[in-house]
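Every protein chain except one is present and positioned as in the full complex.
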């Protein structure tokens, strides 16, 4: 496999007489891919069922003639204004009951059936017309499902669809009442029609109710996407992708990914550090021009899993963005670093968002490869370097990582419903454990909750996976890998109830969680061996061997053979010690890396990345600020 | 009187074949009381007017047969789902105009007349059926009035009822306009029908309007409760109680209590410290596993007054709760400390919430005496100790405290309407003064605003009581006690206007508040004698003797004979000095206690409590961390 580059382009936003020159410059810059079309519905269908394909025909032809491969996006994230006139109730509704109005994007509810019919019509026509087009080398469905908190809608359409979903899942209302424990506060429902959406209740709704609504909402995204995929696939063999947005976990990306050939994601390291990584202010300042050193890498590994090996960065930040609380410029070199890090994790392509900065509308302060006046932006120098380096680089040799983390969207839903401590999330726990592995110089694979084959992994982490299926327990038990469970793994049954016997109920591991607590940020629990428990703690009992203790001597982790239950969310110091010891047990070599320095191995290369704003010397190497070292690997 | 223990139990949530064994274990653990029924409406009346009493008959029989006394709760805090179908407009409405939906609890508006008819029906039937039952030894109305901010509703039902209440109170709209000063911004109303609820106004509504609405809302709770009490009392002589929730002050607990025999309250020290005590972060951290050292005690003393001497803790936190921002486990020993502190303040009973941790629904992460798998939770060891200690303890000898604080819900409403400084509250002022007394080793009585007999008190505090009735002024004047008024006492007339002559207008005390100011938290005003004024200050003039001055020499407190007006909210240092001096004047002995150590006296016992996580030695005693010392008292 050759690594490739691309960009996102909006021919409909520019005079057609500059398309050819734009295409020529793209090719000259070393780009292979150009993604187009995903916000163009109003140009394709300016009035209901009056279509204008001519401009898109011409755009594809022009780009293709220049030697570019087109990724064609379906435009369903931006229905035109006339759609609202036809379907005034198509809008999503927010938690407070307010319709989320026209005037930006993603203004639809995933449960609105007539809107889905409209989507099927436009997507079907596009697929028929461009499926056979040789320049269209890949497709993208919609754009960034879930972005702007759009997975969950409290509309009437959602309520009716939810009631249908419940009827299908539970069969009878008695079963639902029993599974949810509705006797608790006289919450029993006489019929499915009586079940409302779980917003605006007097105090918190039943967590089983909330979890069901999150599962339903996720399924609605999967169904919405599948409708498009089926129509496109009928017309073409080109791969179909979706561009997921970073840190959106409120629908199951694996389930959407099952219908796609390629998983793409949109990577904005500086914006993410400001608004969603969850780092404290000191780290936000330290990495404000570089991005978090692990956040992108985790997504790369996640989408490699979602894409079953095939994944891209569809939108790569090329300069300041417009949408974070603060929008600084990246340190020189960071665009190169980010690009190489994606390739190191196995990306097939990295596409920059966007070709030319728009002088109008919502993203006018979002940088592009070109300035609004068509002059090369400064980043084009880094792009030239990347292009040159790619030309010299060997072919990609994928390789399995020594360590795996199981990532389960259902667990994320459950934590979101019941964080127990303010600000706690499943994603945050996984990121902290992932960060701990990376700080030891490890490459990591992410596995879905459906994984049952763990061959080749020396160590498997299953943190915070509240619903742990019996056959997954068995598969892990039989895997031969060191397995670390918890905290909170196996804490709930499928309907959000506490199981009996009590959690975690891991076969051959005599550990019981007798009590749980969440911790104030200023109240860490010190460990005997250094570091602390923070955020969340399971209190443990049982006959398994205690392998980690609080300063008071209480067990924090307990092991039997290959299996260890970890009862606390560890801070970085404790995490490093704990994971280093687990790697020793698993026979995995670790390297202690300085803060901000990270390694990633492929089959034939080792990459060193320095996220710091100063050069770092370690392990016999000096890595420049914002630097990348590529080394050949045996 | 013997002190007793109990628990809260939900037979409808468990298979009936374990009830007998549960009852046996309760008795074995030393429990006397079991509270049941308060959330079971959907089981009692699964369809409108189709009743199922059999299970409750059986449960009461089983518990009673085991030797337990039943407290039976009316289920009106959790109307079933069919109730909504019958009365879609029964829901309360929040300040933003949004109905507060079904799906949790307390989903009703106190002003909805048809719902009150439904309540009367179910309560009447329960009273008829179980009033004569010998095992039902007490009753509880509803559950935690006001919890989840449910006293105040902006529904149409509330608006109509408010207009009726106004018509009754003011007689004519001209009177209302005059009393409220509506000329101020052309706010005069043509008729009572034109008076809307005071939410969503462009800027703040008239404080007289807001205060009237709070008084109305309080009266609605009183009326709602009285409806049930009247029906129950017609069928039984068993005492009737309500379980008030901590730090809920938006209805008049004394007025509700006038219709009841026993005042109960629900005590969750760790949850309260996190979400409602108002302590700063350092104190929240210091007492995160112990709770605030004075918050529960103040409630104990308050409910002793509300219950005219008869009061219980109906729900005592037994381990981590689920609902605070952070939910740590209590320090070992704290459940015992909390229990004994309640008894020291005169509680007849302490009941733990709940018997067995629920594996389902909203409170599944709330600890119980048993784990969800029915194994004893760790707290059962402390319970055994309490039971043993109670067996040895002498009979209770109640005694009047040397100091009293007048607590007035109407003052709390007035401060809530007009805090003048961000975050200031009447409750907070009272707590700070109560804390000051406790730090001097004093036991304290709370008195209602209706108190006129102060015999036996050496010192009476009347802080922040904005509406000070003339006959209360006279009674205090004649009491022979040292009286401390203010800050802000007497600041308003009955309709929230500034009286003329200016406040406080205390007979025989020549003090006038010429100006008031609120203070930034970073801007304390230093006193000449140490400590500071914080939060709120009355500027004083007059001929009375100045007994406390700012560093600039301005009067902060002024005295004439037994009467002192205090013009500033004092910090702990100034408070200790000021109250110690007042006690000297009153001939009351004080003991300076270390932080977190508290004393409470009964007629024959002195209790020492140590809220600290380390042992403390003081006044010749060493009290263990989370420890209780009981000493005989002459």
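A and B label the chains in the order they appear, each numbered from 1.
What we mean here is this: contacts are C-beta pairs under 8 Å (C-beta built on N, C-alpha and C of every residue); 3 or more make two chains touch, one makes a residue touch a chain.
Since we're looking at a predicted model, the values are computed, not measured.
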Item checked: Option from B:381, B:398, B:497 or B:561 whose C-beta touches the chain left out -> B:497
Next item on the list: Determine which one of B:99, B:146, B:207 or B:307 touches the chain that has been left out.
Entry: B:207
Check: Any idea which of B:61, B:85 or B:418 touches the chain not displayed?
Finding: B:418
Note to self: Just to verify: which one of A:27, A:167, A:223 or A:358 makes contact with the chain not shown?
What the structure shows: A:358
Item checked: Chain not shown: contacting residue from A:69, A:87, A:106 or A:420 -> A:106
Checklist line | Hidden partner interface residues of subunit B, rising order | finding: 96-97, 180-190, 194, 196, 198-209, 418, 420-422, 496-502, 514-520, 522-523, 539
Item checked: Residue ranges of subunit A at the interface with the undisplayed chain -> 10, 12-13, 39-43, 46-47, 75, 78-82, 84-85, 92, 96, 98-107, 147-148, 150, 274, 281, 284-285, 288, 319-320, 322-323, 325-329, 357-365, 367, 371-373, 377-378
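Here, only the chains that are shown with their structure count from here on.
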Notebook entry, point to check: Quick one: how far do you have to rotate subunit A to sit on subunit B, C-alpha fit, nearest 5 degrees?
Noted result: 120
Next item on the list: Report, in whole Å, the distance between the mean C-alpha point of subunit A and the mean C-alpha point of subunit B.
Entry: 47
